[in-house]
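Here's a structure for you.
Only a single protein chain was left out; the remaining protein chains are all shown in position.
The block that comes next holds subunit A.
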């Protein structure tokens, strides 16, 4: 029995091992560049970090003073591509007001060099783009939001106090309203 208790304790300890990134985030500013990717895809001018969910998850829990707008999209998803300009506009108009847009591409690994990099080169996006490549979707989708069916586009807006999740396309006005509603409740 004693052995059992000790083992449970050990296992729990392993699970709770603190994450250095989170401590740093708690201290104030967070540098997104500090989140180590699993690997990087690049061509001559563009470079994108690729994460599995374990590496990506910290983008969902940054506890500094900013508001994060996390949009899940892919180059093959037409409604996603159609709303990208709204996220870009939000990044442009709200970045100096403490809003950070992160565009999370769910493009398949085989498509990154063929589709994503040329797309990014053409569009010259100002928002940060990362790739989430983790086939164990049934494990990680509920960790983003328990209500999410997995359809994209989908958007999470959060700050250290509030979170809101939208499984739908948005106009710029809707996006801006959703952002302001979240921040008004602070």
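Things worth noting here:
Note that a contact is a pair of C-beta atoms (placed from the backbone, for glycine too) under 8 Å apart; a residue touches a chain by one contact, two chains touch by 3 or more; residues count from 1.
One rule holds for everything that comes next: contacts and distances are computed from a predicted model.
Taking the options "Peptide/nickel transport system permease protein", "Monosaccharide-transporting ATPase", "Thioredoxin family protein" or "ABC transporter ATP-binding protein" in turn, only "Thioredoxin family protein" matches the UniProt protein name of the chain that is not displayed. When you scan A:32, A:46, A:81 or A:108 for touch with the missing chain, the hit is A:108.
Note that of A:36, A:85, A:98 or A:135, the residue touching the chain absent from this view is A:135. With the whole complex as reference, residues 3-4, 7-8, 10-11, 76-79, 106, 108-109, 111, 135-138, 141-142, 146-153 of subunit A touch the missing chain.
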